[in-house]
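A single protein chain has been omitted from the complex, and every remaining protein chain is retained in its original position.
So, chain A:
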Amino acid sequence: MSKPREIRLSTTPAPEALAGLRLGDIVYLDGLLYTAREGVYKRALEEQANIPMELPGQSATNFHCSPAAAIREDGTFDMGAVTATASFRFAKWLPEWMAKTGAKLIIGKGGMSSKDYKSYFVPNGAIYLSTVGYGTGALLGRGIEKVEAVHWQDELGLAQAMWVIRCKRMGPFIVASDLEGNCLFERENAKIAANLERVYEGTRPAVLKRYGETDDRSDEVIG
């Protein structure tokens, strides 16, 4: 059993730094990142609100995350744990978001499909980093140097707000796509699929079918 490589990476990474990453590498991040998920995407893209940050100048890293955080009475922040939410649900907004903000690192849970990677990650020179576990919230929380700001908390609530976080050796994250659009999760699923026929031996499909299902167990289901 080999140990994965560990790499430090900036949240505004140079193209060469991204080119050197391989699927399955472990990454720790330094610099500024922001959280953005459906609330922020809807507000910025569908309602055309002005994004309250200079992107990608300030940060090229979009974390699909709602932190376990509170705003204290004096206006300072109490941020405990941070972990990702599943990214495939945001495929609807991501192409436009990436074009608009120049994001190079998308961090989340579960990755996207290789089709997503090839169609809009690769042209934007971006890759996907997956959180680990899932649920290494306390470890990631230790990587927060400072909560710089929170935007749109009145409009979107604390969970959907845009949190701006300065991080120092925040991690671990796993490289789940590369600049060619290869997908770590699909690679693993293909290996597992080879065994499935044997595992399913002696089982039987339900007598009452349901519409809209797949029986192809190599199907990625998320798309």
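Here is the rule we use: a contact is a pair of C-beta atoms (placed from the backbone, for glycine too) under 8 Å apart; a residue touches a chain by one contact, two chains touch by 3 or more; residues count from 1.
Quick note on the criterion: contacts and distances are computed from a predicted model.
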Quiz item: Can you pick, from "Peptide/nickel transport system permease protein", "L(+)-tartrate dehydratase alpha subunit", "ABC transporter ATP-binding protein" or "Probable tRNA sulfurtransferase", the UniProt name of the chain not shown?
Solution: "L(+)-tartrate dehydratase alpha subunit"
Quiz item: Thinking of the whole complex, not just what is shown, which of A:Leu18, A:Ala86 or A:Leu179 touches the missing chain?
Solution: A:Ala86
Exercise. Among A:Thr12, A:Ser130 or A:Ser177, single out the residue that touches the unshown chain.
Key: A:Ser130
Quiz prompt | Chain not shown, touching residues in chain A | solution = 1-4, 24, 26, 39, 65-70, 78-86, 109-111, 130, 132-142, 156-160, 172, 174, 185, 188-189, 191-192, 195-196, 199-200, 202-208, 210, 217, 220-222
